[in-house]
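Only one protein chain is missing; all other protein chains are in place.
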Amino acid sequence: MTTPTPATSASVTVTSATPGSSTSGSLRLEQLLRRIGTRTIVDHLDLTVEGGDCLALLGPSGCGKSSILRLIAGLDWPDAGRILLAGRDITALPPVRRQVGMVFQSYALYPHLSVARNLSLGMEMRGVPRATIERELDRVLVLLQLEELRGRRPADLSGGQRQRVALARALLRRPQVFLLDEPMSNLDAQLREELRPQLRTILCGGSAPVVYVTHDQQEAMGIADRIAVLRDGRLQQCGTPQQLYEQPANAFVARFIGRPEINLLPQPDGSLLGVRPEHLHPVGEGGIAARLLSREWHGASQQLLLSTSYGPLRWVCNGDQPVEAELRLGWEPRRLHRFDGRSSLRLPD
Amino acid sequence: MTRPPRELWARRLALGLLAALVVALLLPVSIAVARPAVTIRVLMPAPFVDATAATVDAFNRSHPRLTIAVTRGPFETESVSDLAISSLLLGDSPYDLLLMDVSWTAKYAAAGWLLPLDDRLGPDPLAGVVSGARQGNVIDGHLWRLPMVASMGLLYWRTDLMERPPRTPAELVAVSRQLQQQGRVRWGFVWQGRQYEGLICDFLEVLHGFGGRWEPDLTPGLGLEQPEAAAAAGWLRQLLVDGISPAAVANFAEPETLQAFETGDAAFMRNWPYAWSELQKPGSHVAGKVGVTTMVAEPGQSPAATQGSWGLSVLRGSSHPDQAVEVLQALTGADSQRRLVKDWGNTPTLTALFEDPELLAASPTLPEQLRALEYSVLRPITPAYAQLSDILQRQLSDVITGGLPAAQAMGRAGQASTLLLESTGGEGTGA
Partner (left out) sequence: MSRTLRANLVTLVLIAPALLLLLAVFVWPMGYYGWLSLQAQSVFTGLEPVPVGLANWQRLLGDARFWQDAAQTLRFSGVSVGLELLLGLAIALVLHQRWPARGVVRSLTLLPWALPTTVMALGWRWIFNDPNGPINGLLQSVGLATLPFLASPQLAWIAAVVADVWKTTPFVALVLLAGLQMIPADLYEALALEGGHSWQALWRITLPLLRPYIFLVLLFRLAQALGVFDLIAVLTGGGPAGSTESLAVYAYLNAMRFLDFGYSATVMLGMFLLLLLSALLLLLWRRAAEA
């Protein structure tokens, strides 16, 4: 749970190879509204992603994050609001003219075509000359280490290989904006960890804005420069992972960012006192009295559940920290968050 | 301690119910024991099931130990044969008696499905049968069936449009053309031109009218390679060419023909006797304006009426042939035929019934039907009849729809028929 690492040296070569850099610019969503029947899926959303920036749309399922992606791609139409790409209003443009590179959650590879044909079909349809197609194809096949697989069909590929083909297809589009819809959700946990830096290198090194939809806060923090947390179609907070972690705008964001979840202790005045489990430490006196309920030991760290007069309390500390059955826990004042009891908005420090 | 009265009542009630149950269970058994020992099963085309229902009822009431069970076959003639053959091929036939078209007899007899009736019906069982319905029952010296109703081709004509019916083909065409030109009818003559058995019946009448014959012994080509056959087929084709008959007759069976005539669209119709009562029903545009006569014939030739009688045969597989014969006699007897004529407009086969005043009153065309029966002609009697008919049907249909000139088509039909009879060794009267 740290700020994203800066791009590795590998990204330098990728950056030069990323297509479409000259035309890239920022993506702006203005008062975007989308309704289905009486339900508001996207509620007057304002967002900006600068070229070369990676924005993660984060939220629980049904929060509208995928809908936003589809609106940007032109697969759905907004009921109100504008979408601007590099200063140009693309709200009314058909998908093909928006020049987006999209990676679908399912990857949406054409099952009847080989890897090479999957990648070249779009260019064929757009009437790109054969020689150019071959050149472009070779470039992305090398870039994503797919040369060996060019003759295979999607059914004969592993999950990670399919993801690479989908990425390659998005890259070939020379997109002005990258859209990724939960690209990791079909992969197992270990593979996700492995692929994350690679994905970041390929996507975020370029100059096109990247919008990355996920419901996994860890993934969002690992990949994105900035994160937009959404709930019921409304933007809760948008900022760097560190801002979201240190200054959550409301109790929802505070709960969504950081694992284990933040402790929210109800106060007599109705407000909520928030303190993250990793910011608690034992104190001789002061703090709050707690009694140990259960303990999970992870080696480097341990996770403890305690009972207090405010309710249950989560605590994370070093694995070698001795823990007594009865103890008092305190925190540094700067680590404290306070939220309004009714609106759950952050109260001034 | 005494039982409470309520429980006692419950016990009595339970006993009573048990007794009632036993009686209820035994009752059908006792009825079954008393039921007649023999059931004779008869397969008939659907219309005859209704027409014989009263006779069957009366028979079953007066014969406590012998029951007639009638199976309702399909409406269409050939479908009844299909049903019968399907069951016969499976071995033990579920039927004892079969009501058969005259044209099936030779085939069924040759297949060994029928029981000869020779000594079972007393001396000369066909004595009382009108001459026109007598043929086609005896094949190779054995009696295979007894006719129940006669039937023959008739020419229906409009009494409101002409004083007397035409007698020759040329006359029929002339009258038709005149009436058509006057706008009094749309068509002159409607008949059965669909590629099926009915076409053969129509053709046979015209063939005889032109002096031709269609018989297995005739050469060349069973008579079809003679000029008369080409003339007859050519005349039918010319009816369509000249617009005397609609092009659609090439797909007309009896119902379509009747419909066209019933609406008053046509001056003449070739059909069977059943049509007369249909034409008198409410909804008919020609009720009371219809006469019947025999088909037209060239001067010097006698007219002809194709025989289409229905008769009963006993199936060889019947386990009660004596009782089956008894039922056969009852269904073909005078009382049965009287009902068939009076209530259903059928034609009797017993000579005596044609003079019965009560029947004459109910069916005023009986004298004309009797006259037509005197001219009745039979289709070839051979087990290969179905093939012969099929060959001729195709060629006739080809002529009527303009595919082949009549002489050429009749030549082909004659050659194919000769080949067939040679290959099957079925020359002469078969079986």
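A few points about this structure:
Should a chain be cited, it is by its letter among A and B, assigned in written order, with residues numbered from 1 in that chain.
In this text, contacts are C-beta pairs under 8 Å (C-beta built on N, C-alpha and C of every residue); 3 or more make two chains touch, one makes a residue touch a chain.
No experiment lies behind these values; they were computed from the predicted model shown.
The residue from A:111, A:299 or A:322 that touches the chain not shown here is A:111.
Only one of B:246, B:321 or B:411 touches the absent chain when the whole complex is considered: B:246. Checked against the full complex, the one of A:39, A:126 or A:295 touching the unshown chain is A:126.
Across the entire complex, the residue among A:41, A:55, A:85 or A:102 in touch with the chain not shown is A:102. Where subunit B meets the omitted chain, the residues involved are 78, 81-82, 85-86, 107, 110-112, 193-196, 246-252, 256, 259, 383-384, 386-387, 390, 393-394, 397-398, 400-401, 403, 424-426. For subunit A, the residues in touch with the chain missing from this view are 73-75, 94-96, 100, 102, 104-106, 108, 110-112, 121-122, 125-126, 169, 173.
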